[in-house]
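A single protein chain has been omitted; all remaining protein chains appear in their positions.
Moving on, here comes chain A:
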Amino acid sequence: MSMHTSLRRTAVTITNSTTTILPTRLPTSGTTFICSQCRHATLLRRPKRPYTFTQLITLSDGSTFTHRTTSPAPIYRSTRDTRNSILWNPSSSKLMNVEEDEAGRLAAFRARFGRSYDASAAPAAAAEEEVAKDSLAAKDPALAKRAEAEAKAAAKAEQEEEDNLLDLISAFGQNEAPPPPEKKVPKFTKK
């Protein structure tokens, strides 16, 4: 069994070096530590520890882990954590424009009124174009026909271009033929 010394550390510089009693002066700011022995019996207090439970934490992406906590709830589901916070995922494009809807009010609005108000932008533009076409047809039918044909041709060209691009993508690896070696070898030998 080891020897236990009961020493009290005080941050007081005691001028009287012969004293062994505890200092009566208040501790002042200082870095001199002086240990003075205390001769009385000291109570060995049992450490107090709060009761802890094991809790399962479910993060927003579904991953879970357990920890010890004073909270009695067995499961904690977090809605906002490191997995969906922009500060911890600075490169995530998904989280860049994440909707701030912690109270669920926007979702409630959508459930009540639908999303049709949201889709009004694109159809409005299309409707305007339609109206313009109609007015053109009323003025000059030939001009309208020509404009229609032009639009059709433009659409066809666009489609073709898209097909070409798709072909290009699909045939990227296959079309690439190795360069003829006899052409290159003399080049290297020359240099």
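The rule is simple: a residue touches a chain if its C-beta (ideal position, glycine included) is under 8 Å from a C-beta of that chain, and two chains touch if they have at least 3 such contacts; residues count from 1.
Note that contacts and distances are computed from a predicted model.
*Asks:* When one chain of this assembly is omitted, its UniProt record names it as which of these: "U6 snRNA-associated Sm-like protein LSm1", "Autophagy protein 5", "E2 ubiquitin-conjugating enzyme" or "Large ribosomal subunit protein uL5m"?
*Replies:* From the listed options "U6 snRNA-associated Sm-like protein LSm1", "Autophagy protein 5", "E2 ubiquitin-conjugating enzyme" or "Large ribosomal subunit protein uL5m", the omitted chain resolves to "Large ribosomal subunit protein uL5m".
*Asks:* I'm checking contacts with the chain that's been left out. Which of A:R39, A:K94 or A:R112 qualifies?
*Replies:* A:R39
*Asks:* For chain A, which positions touch the chain that isn't shown here?
*Replies:* So the residues of chain A touching the missing chain come out as 1-6, 26-27, 39, 41-50, 52, 54-55, 57, 59, 65-73, 76, 78, 80-82, 84-85, 87-88.
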